Each structure stands twice: as structure tokens, then as C-alpha cells.
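The complex is shown incomplete by one protein chain, all other protein chains being positioned as in the whole.
As written, the chain order gives the labels A, B and C, with residue 1 at the start of each chain.
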Amino acid sequence: MAYFILKRLIQSVFVMLAVAFLAFSLFRFVGDPITQMTGVETSVADQERLREELGLNDPFITQFVRFTGDMLQGDFGFSYRTRQPVAEMIADRIPATLELGIVALLISLIVGVPAGVYTALRPRGVVSQTILMTTLIGVSVPTFVIGIMLIFLFGVQLGWLPTFGRGGTVQIGGWESSFFTVDGWRALILPAITLGVYQLTLTMRLVRAEMMEVMRSDYIRFATARGVPMRRLYFKHALANTMIPVITIIGLQFGGVIAFSIVTESVFQWPGMGLLFLESIRFVDIPVMGVYLVVIAFFFVLVNLIVDMLYVAIDPRLRVKDAA
Amino acid sequence: MLTIKDLSVKFPSRFGDVTAIEDVDLKIRPGEIHGLVGESGAGKSTVGAAVIGLISTPGYIAKGEITLGDTDLRALTPEQAHAVRGDRISMIFQDPQTSLNPLMTVEDQLIETIQTHSAVSYAEAQNRAVDLLEEIGIKNAAERIKSYPHQFSGGMRQRVVIALALCTDPELIIADEPTTALDVAVQQQVLDLLRDLADRRNIAFLLITHDIGVIAQIADRVTVMRNGKTLESGETAQVLGHPQHPYTVALMDAVPPLDHKIPRFRLPVEDDIAVQSKTKGADAKAWLLAGEQTAPTGLSVNNLTMRFRGTRTSLWQKPDSFTALDDVSFTVRPGTIMGLVGESGSGKSTLARVLTGLLHPSAGEMTLGDANLPPAKQRSRHHPSRRLMQMVFQDPYSSLNARHKIGAILAEPLWLYGLVNDAKQRRALAMAMLDLVGMPADSIDKYPHQFSGGQRQRIAVARAILARPKFLICDEPTSALDVSIQAQVLNLLKDLQATFGLTILFITHNMSVARQMADDMIVLRNGKIEETGPSEALFSKPAAPYTRTLLKLTPKMPPEWRTA
Amino acid sequence: MNYSLKSSALVCMTVLLSSTALSAETFRWASTTDPQTMDPHAVNSAPVLSFMNNIYEGLVRRGKDMSIEPSLATSWEPLEGENGWRFTLREGVTFQDGSAFTSEDVMFSYQRASNEAADVRSWFAPVADVRVVDDFTIDFVTTAPNPLFPDSIANFMILDKDWAEGNDAALPARDAENFATMNVNGTGPFTLASRDPGVRTVLTPHEGWWGEAEHNVTEAIFTPIGNSATGLAALLSGEIDFIQPIPLQDVAQVEERDGFKVLEGEETRVIMFGFGHEHETLLYSNDVTDANPFTDPNVRLAAAHALDIASINRVLFRGKIQPASQLVPAGISGYSEANSDRPEYNPDRARELLAEAGYPDGFSFGLKCTNDRYINDEALCRAAASMFAAVGLNAELSTGPVRDYWPQLREDDFDMYLLGWSPGTFDMEHPIRFLMHSQDDEKKLGSWNFGNYSNARVDELLPMIQQEIDPAARQALIDEVVAITQEEVAYIPLYTQPLIWAAKDNVDLTQRADNFFLLRWVTVN
Partner (left out) sequence: MIALLKRNEAVWLFVHSPAAIIAAVVAIAIILGAAFAPWVALVDPYDLSSFSLFDGLLPPVWEDGANPKYLLGTDDQGRDMISSILYGARLSLFIGLAAMTIATVLGVSLGLAAGYYGGRFDAIVMRIADVQLALPAILTALLIDGIARGLLPADIQQELRVWVLTLAIALSLWVNFARTARASTLVQMNKDYVQAAIMMGQRPIRIMFVHIFPNILGPLLVIMTVDLASAILLEATLSFLGIGLPADSPSLGTLIRIGMQFLLSGEWWILWIPTLFLVALVVSINVLGDFLRDVFNPRLR
């Protein structure tokens, strides 16, 4: 168990380093930060001096080693755009993105899992077919169109929900949360739905497929033959077994959810990491872009570690090894 | 007690309804073990499913009656039917590996079943569960009950399955191939348990199986089914000892006896491949014989050891290794059949894989004919042994590439080994070979899934023979086949061996089959050779205690039943 | 064609205050970009300078009509006996932390803003020396006569010396933040209450401000909203009171709705096409690879005749742009009334000119454009390319974000390019210095003249314009430059970009032509 976790950790470190390398090497090509940092009237010589000061003229390897080295020491550098420490900027934005991602994920689970179970158990029903078709259309509409439509329907026409931002937030030990105010929740609804729609469909279809597979398994047939109550059969026996592959995919997707929140955040002016990232691209703020990528990779790695541990929690076969 | 009358089950399809079973009649009395025997596709499992009301969708009961005691099972609402399940009728499935929910402890599964059907407290249910496990022979039940299914061995797991079927004290248990996935020793224990339960608790069993040996051993009465119809029914000794229906007669003929060796299985005329025209087959035969006119080739193995490294689970602890073959030495005489028997996990298949170069042994030497046979990593793709040694696999469903036509499958050894370089010739030869193994020539443009298991196994044999091998490894070639098909394939192998002077290593778990095929025998257990020697001597006077046990446990029929 | 000057064009759009009883109001507004920093010397960009003008003040400031008026200096006059200006400072001014404002603060701010670390130091290129005369008098000595110097430092904002030095912010932050990046201490009408960069910035009135408040805002909350559709939705749903800018195609929608109004004006930014004047050959041509037809003024004129500004205005800009004849819009000081005609739309004439120049079948060339810098920039270029194609000028259009754009222009990687220019000093001299004078790195002239348009007479005229004090004589010099550059088609000036803001009906505010939005002119009714 400990060895298993350790192995995953080593793999994770490899993934992180690789991402850092890619992030760093590729973002150098995004554009020239200097022209974005300086005004119209700044002379070329002044620009060149700034370039030298920032070390942008150093050889690539030197820059990468400095970048990685600093990062390992917890020094994430300063933003070219705002001159603030990148670590602080990103840290300030993490709660917004995470809360959005988590709520989107929860929506997708709370709606997607029961819908998947339902459509698996009544595959031919009219309701099932309607659900399947609706969600199919749901994933076929680009996220940004869904977002804008929701804003204009619920924000402008009906005026029920805010159109942008996070609403009221509460600081809890450095974590700025929208979970504790009505305003915060109201502001969360639309972006979370926008972000969750795709995930919801994915979850639903996955649960459906796995559930249908599980329902055909011998142990479900045996449990039926023993007269185990249907409700228990579906939710205790079948669903638990269904969740094992579902958790893996959700884990793999969570990184995607966080990254896809770039689109949602830009549509809803949601002050998360994605929005910061987009702004940084516009200003060629290389330090922020690099750290953002590494943070995304970190979340991916972290979520997958958690998934591995969840596995162990759900599946007794992975817990001990004393099978005959 | 259970009465089935004129039962028909149909499955709607786009070509109209397909009848799965038709006009089935059956009666089971309390405490009776009723064997329902038949080959695959006979519809025996559908009968069981119909009784417990679990016919897989979209099948439905077209007509007939099913009554359990006074209850008309067909008249029940779905809720009532569900209440009957487990309470009055229970079921045991074939594979104990898959019939238990892997995520729940045995205790949870038992208690949930008990509490579903009787209003007892949790503690009481718990007590009953422990008692039950002890009753069916699980030691230390109070502790073991907390375990998860994967923590039990195969035989123990099947006991747990039986306990689950039993825990509500049903009147009838439907056992669908309950021992097929088990080794003989465990099979024997489970059969004993069933017999005991029938006698002591007066539970009726519907024992569905394809294994006539099992029926012969414990069934009180037997019903023979074929193509969805019941052919014959009655006392076991009556039906099997004095079969009336021609099909039952043929079936009994195809069962390999354990106590003596027969030269060929007697097959119903229309099934016997020997009758097929051999005009084209003669071409193939001629081509094969025209190959190398060398003497038969033997094989010897010295001190072969195979160790598997376990998966690493700890940083500090070295992973456990598992010894699959432990210092195995033997010699297969040229032109003979060596039988290799053992239970699952004995190392039989590992041995085959080491010989064919799929696994690299930890130690030991192999010699094919006069030449050293290099182990896997040193055996190049072009080594002569690649051709000289061929293999027939257990599962004909997976040994042929489902996406390749038969023609391509058969032509493969011909071009791979450079035996025939002209594509047209290859095709002609492949067709001739099909004829030789008793398959119609138009099979060549079909895909494997268009054939039955037995036909596929013949194709697999044809492919192996087309390489002009000198040494053939048959790894359980008939264990996935019905008994009558098994007889055909065994006959075919014997014919080919005789014709082409092949040397064969015949691997099987079935002592009776081994007796019919082998000239010499090896008994393998836990990677070690228990006993080896000429076949007749070994079967008549087994020296090793293990061999004796195996022979004792193998179900056999009273000699007087034999009609042959 | 002669376009008359719209009365409201450059003069501000002021909505008069309707009540004098100013009640306490929270005012929320949004714009597309967040000011990167709270340090008024660190970044010379419009979002920062506009925003910081609410908090800090300069010696002079611009009024609602862009005219220079006293701020921290009450008066200024040319120095006697040498080049430069003497500023008399306002007395009794306090910074937001309560400390008093003196000439030492101005001196300190000058040193800070002209330091290498400051992005605004180019403002002080003409300054030779600064001398503190007494607590409320300070002299700026310039290297040459500089009549426009006071105008050029309207955005030069004054920090408190003690505060900056005491907080290790004596120099603007360069590669790391310092105290002044996130904190302020100005003399202006508002002060920073809280700041969450990129999310929310809250300003509250500075109680001790020396001026008389024209606003009734008690709290002002700024949110950057990058997506224009979202921004508009936020306004229409009532979550914000004011947004700058809104897309011009949405003007009709906003106007139609009750409770909202659109403020339209004209920015000082002129959009134009430039040419690679000194390229020997075209870089992106399939047919003409051995010459650069754009070196011929007639070819450039043909391109100008090919463009149908009226259609562009009607379809792309819904009638909201003013066609431009020169590089500053009418109303800016130095605007050449004498040269206010622009080449008319005449495709036949364009074809003729091309034929005369030896290209009867036209030729292909590369046109570079931004897609995120000016209003409808990409659509404009596509339309222009289509119009060019109609006369045989086949433009290979290449559009990209501005972050890649300037480096490409600096590397001379274009045949023709799009550029927008807003004269920082609100005087014609500014575009002459940056866009028309030949490139001269040493003197820092012609630094945005990417195609290196070069005319010896123009180069000669620039210093004369810079030093001429007499307005009429100066205008004559400028008229000559404009005439030359029009004659030679140095650039094709297209139009003046519109300014379109939207607000709730109950908000009164002032739209200044430099697109600066100042809270001190806001009232919420």
C-alpha cells in the first residue's frame, strides 16, 4: 500500500517536471513580453535594458534551470504584468476555480449518476430516450454558447441570477469562499451549470454503460435469485460496482474540468485561475502562465492520487493480499 | 413438488420468435437431485431460468405450467415472484469467482439475504449465517464471515455461494453447472455437500450439467435434453444404464471411460469424420507426407524450473516469488503421445508455454530431437523449432483470429515457414487440409465465428499440422467442448498422429481423456512431477498417493451401464 | 470631401448635474482591462493612467474638454533667461495619509518618474534640470524651448516623498512588486479602499481633497470584464451602473431599453494603413517579387482610392466613425484645416493609377492587422482586403493578437499594415514625431514609423514645430508637413475611432475624448 502510493508519487513528480519543462520551453514562444510591459513611448534601448534585467537574453537552459530551481525553492517569481508575486496571484485565484470545479463536478454527479442509473434500468423508456437525446444535444453545443445563453436568459431577461463574478465571498483562513453566502451561491449556479453540462453527460453515459454491464453480471443475477430487494440490488450492489470505473474517468477528467473552466471563467468573468491565465496570455506574462500549467498538472496528479486511494477504500480486493 | 408441464420459452428476434425450449416436462420431488443433462444449446439453463423467473430479456414463456407445491409460479405478480426467489427457490451459479459481489463481505451478503426473507434481528441473522457457514464446512466461520469473497479459495467460495442459496431454507435449489469451474477434488466435496443437503434437509435440486459423470455420481433422476426438447427422463440408472433414445446412446458412447482404453470412440454415422470423402484430403496427406521423411522426433526436458516474480508491494520487502515448475525432467519418446495431467495451478500450461518459447525458464534444458531447444529469449524467430513444434490451444474461440478468414489462417504457416510460395497453391492446400480434418471446402472463405467450437478446434488442428511439425503440444484441446465433439476431436488427433508419426504432448485435467490418448503419463502437482511412467501401468497401479486420489475422485459410471 | 466638425465630436459629452443635493451612493463600473498596477510611474498605459487619475494628481490636469487647467500647480509661466517652465504650487494640499504636499514631493516624483525603472520617463526627455525654488515653487528647465511641456505632463502624478521612501517604494517596481504596486497615497479626490487585482478595486472619496467635489459617490467599485457580451449583460441586468466601452453593434439594443443610455463620442485615435516604404521588394507577393510597388506614391494613392469609407462606416461601424484626412482628428491642436480632404472612393481612378504605375492587372501583397487592438480591427481589414481586391490589389491578409503584432512590425515583416494612433500630447506634433519623422534611434524620433517613411523636409520641419511659440507660424509649419504627407500618401488615414460608453439613465458622467473616465464627474441620481 505504502509502496503503491510511493510509486505513484514518483510518477507524479515525473509528470510535474515534464509539465514544467514543457510549460516553460513552449511559453517562451508565445510572444514578446517586453512590448506588453512598456508603453508606446518607451524607447527601444529602454526595452532592451528591461529584457536584459529579466534575464530574457540568457540561454534557454539557463532560464529553465533558474525557473525550475526557483520553483523548487518555493519561489514562483513575479508577474511581468502586475509585478506581484505569482504564487500569491495564483493562490488568490485557486479557491474560485476549485469551488467552481467542485460544484460543477457535484452537479454532474448528483444529476448524472441517478440519470445514468435510471437510463440503464429502463433503457427503452421514453423518459430515458429523452434524457439521452437532450444530453447529447447538451454536449454538442459549445460551452461558451451555453454560458452566454444562460446569462441572457437568467441574468438579463429574467433577472434571477447575477451575470458575472463571484458575488459575496467570505474569507476563511486565507481561502476566499462563496459557499457561505446566498449571494455567493447565486453567482455560482450559472457558471457551474455551464461547466458541468459536459461532465454531466459524460458521467451519465458512463454510469449507464457500466450499470448495464454490471446488471448482467453473475453476482447481480445471483442476488436477484436470492430475492434481494430491488432497491438494494440497484443501489447497494450494482451502483457500488459501477462506481469503480466511473471514479477513474472522473478523476482523469477533473483536470480537464479545471482547465476547461478557462472558457467558463472568461464568459462569466469568474475570478479564477483560468481568467488570470487568459489575461496573462494577452500580456505574455510568462511566469504566470508557467506556474498556472504546473498548478494544473499538480491538481491532475493530486486528484488521481486521491482516486487511487478511493479505489482502495471502495474495493477490498486492493486492500489486502491474502487471496488463496 | 416442482412440476413443469409443456413449458415453451421463446425469444423474439427480427426473424420471428426463436424457440429456446419446447414442451418441456419435468417433475422433482423433495429431497431429490434431478439431473438435467445435455450439450451446449440444449436449453437446459433456460429451464432453470424459467423456473426462478429470470429469463433474460426479451425472452418470455410462451406456454406451459410451472408449479411449486401449490403455487402456480406463472400466475405470480413480479413482486410476488421476487418474494418467492430466495425464499422458496434458490439458485447456484457456475462460477464462484463471479457470483459473489466483490465489494461486500460474505457476512453482509448473508445477512441481507436472511433479513430479506425473515423478520429476524441483525444479531440473530448473524448467528444463523455463522451456523450455516459451519454447516457447509467452512472452519472458523465466525471469523471468516468477515472476509470478502476474494479472500476465499475457489472451492470455499462455491461453498459460500451454496450457503447463500441455502440461508433462507428454500424448497428447491437450481444448481446450474455448480462444479464445472472446479477441480476434481473440490468438485467431489461440493457434490458430497449437495447430496448431504438433499438428504438431510430434504431440499430438491435441479442439477443442470453437461457432465454425465457428475450426473451418474449423485443424481437420483435424470432428464436428457437436446435442442430445447426433453428426450428421455427417468431414474439415473435406467436412463444412463439403458438408454432408449439414440442420442442418449451416442452420448454415452462418447464418454471416455476411466477404467480402460478404447482404440476409437464410436460415433453416430453422420458425425464420423472418417466417412467424409478423402479425395482432396488425400492431396493434403500426400503433401504432408512428402515433407521431411525424417524419423519421429522426441523431446526431453531436464531440471526445468520456472519462477515468477511477484508484484512488488512494499519498498523494503522483496516481492515473493512463485515457483510454477520445480525441477521438472521427463522424456517424450519419438512418435508417442505423452499425457500430462494435473489440477489447475499444477504448472501444466506453464510447461507448455516454456516449451513453445512463450516463457523464459529460470533454469533447465530442453532438447528437441537431437538438437538443443533454446529457451524463449535465445530462440530466434527463425529457429527451426518454430516450425517443428506446433500447438493446439484449449479455447477454440480465442485461438483463431476472429477477423481473419479461415483461408488466411491456414495459409499463414505455409508462407511464414516458406513451405509454399505460391498463393494459389497455398489456397488449394488449405482446402485440401480442411477436407482432411473433415470440414467442407467452402469453409475457406468464412470467418471463425461462423463455426461451432468443435469445427474451430479442427481448424486449429489443421493449422498446426500444415506447418509439417514433428512435435505437437495439445493444451486441453477438448476441455471446452461437448462430450460428443470431444470424441470427434480426439479421434481426429489419434488419426493424424498415426498417419504422420507425430509426437504429442497431451495436456489435460481429465484423467479419463488422458487414459484414452496417452502412451506415457506424467502427473504434475504444484510444479513437481508426482509420478511418471507408461500409461497403462500408471492407471492400473498408481504408485503416488496423489495419483490414487485423483483417480478416486474422478466421477465414473458403474461398469454395467456401459452399452459398448 | 469635407467633413464638418461635429459640435460634440471632441468636446466632451457632459451631462449636466441635475441636483445639488448629493446623496450617498455606491457606484459600480466595469471596463475591459484591469489597471496592472497602482503605481502611476510604472506603466505608461491608458488603463493605468486613466484609473490613477482618480487617486493621484499632476501639476496640471485636463478638463472635461481636454483643456489644460491648474491642478497641484496653480499657475505656470516660461522661465526667463532660459528654456523651461516655472510652476507655482497649490498650498494647503494634503496627501491621503494627511501629510502636506510641497515642492519636495514634486522633485521626488520627478526623480522617480524619470528614473530608468519608470516606464513614463520619455515624458522627461526634454528636461535638462529641475530646481526647487521654494516650498511652493519649482522650475523645470528644458533643453530647448518647449511650449507644449505643461501639456505633456498632465499625467505626471505626484507621490508623497516620505511615504514612498518610508515604504521602500522610492523607485517604481520593475521585476518585483513593491509597496506602491498595491497601495496608494495621492492627493486626488479618491483613495484606494481595497484591491483584488483583476477582480475588484474599491475607491472611496478622499475627505481632505483640496477641490470641491462635483460627484456624489461614496464608494466606487471597479470590476474588469473582458468579455464584452458579459459586460453588457451585467449592465442590462443592473449589476453595474456604467461600462466602458460597449461594442458599437449593441448600441441600438441598449438605447432601446428603458433605463439605459449610450454615451457616444469620438476618440482621438486615428486608424490608418502604413506601408513598407523602404522595402526593396514585396515580402508576400505571388506575382511581383522583384520590386515594391508601394514605393510609388501613385500606387499608394490607388490604394487610398480603393477604400470605401462610407460603406465601412455604414456596415461595420453603423455610422459611428468620422473619416480622417490626417493623423489627428479635427479639433486637436495642430489639426490642419487646410488639408482636411481625404482621397475619395474611386475604384476606377485606382485602377487607372495602377495601370499608369505599370500594374494594369494589379499585384498581390501582404497586409498585417491586429485582431484585438482596435474596434472591429479584423473586420475592417477583411473589408479593406475585399475592396483592395476589387481594384486588383490582392491583399494576403494576416491577422493576429497585438502581443505578436508589434514585434512583427519592428522586424519590418509587412508590406502594408494597420495602425491606430492617439496623440499622447493631444497635438499634431506627437504623430509627426513618432510616425512621420524618419527613424532615428539616437534622437528617439520616428520610433513608430515602422515603414520608415522619410522626407527630408518633414525631418527639418519637426524641430521647428517643436520650438515655435507663435501659434500661427506653428500651424503653417504643420500644414506644410500634412500637405507633404498627403501628397506622398505616407499613410492612408481612415477614420477616427468612436468612443461608446453605456450607463444607467440615473448616472451622470463625463466622457472625455482620451477615453479617460474620471469619478469626480460622476453623480448617481
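Convention: contacts are C-beta pairs under 8 Å (C-beta built on N, C-alpha and C of every residue); 3 or more make two chains touch, one makes a residue touch a chain.
Values in this document were obtained by computation on a predicted structure and should not be read as measured data.
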Chains on display which the left-out chain touches in the complete complex: A, B, C
Selected from C:Thr143, C:Ser194, C:Thr281 or C:Ser386 as touching the chain missing from the view: C:Ser386
Chain not shown: contacting residue from A:Gly167, A:Gly256 or A:Pro316: A:Gly256
Contact with the hidden chain (one of A:Ile110, A:Leu136 or A:Ile306): A:Leu136
Contacts of chain C with the absent chain, listed as residue ranges: 228-229, 232, 247, 249-250, 252-253, 283-284, 308, 311-312, 315-316, 366, 371-372, 378-379, 382-383, 385-390, 394-401, 404, 408, 413
Residues in chain B touching the chain absent from view: 14-15, 353, 356-358, 380-383, 386-387, 390-391, 393-395, 398-404, 412-413, 416, 446, 449-450, 463, 467
Contacts of chain A with the absent chain, listed as residue ranges: 11, 14-16, 18-19, 22-23, 26-31, 123, 132-133, 136-137, 139-145, 148, 152, 209, 212-213, 216, 252, 255-256, 258-260, 262-263, 266, 278, 281, 293, 296-297, 300-301
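One rule holds for everything that comes next: only the chains that are shown with their structure count from here on.
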Intercentroid distance (Cα basis), chain C paired with chain A, Å: 40
Inter-chain centre distance, chain B versus chain C - centres from mean C-alpha coordinates, in Å: 87
Inter-centroid spacing, chain B versus chain A (mean Cα positions, whole Å): 49
Residue ranges of chain A in contact with chain C within the complex: 30-32, 35-46, 49-50, 53-54, 78, 81-85, 89, 92, 148, 151-152, 155-156, 159, 162-166, 266-269, 271, 275-276, 278-279, 281-284
Of chain A, residues touching chain B in the complex: 1-4, 6, 217-230, 232, 236-237, 240-241, 314-317, 320-324
Chain C residues touching chain A - in the complex, by the definition given at the top: 34, 36-37, 42-45, 116, 119-123, 173-178, 181-182, 196-200, 223-227, 229-231, 233-234, 236-239, 372, 401, 403-404, 406-407, 424, 434, 441, 444, 447-448
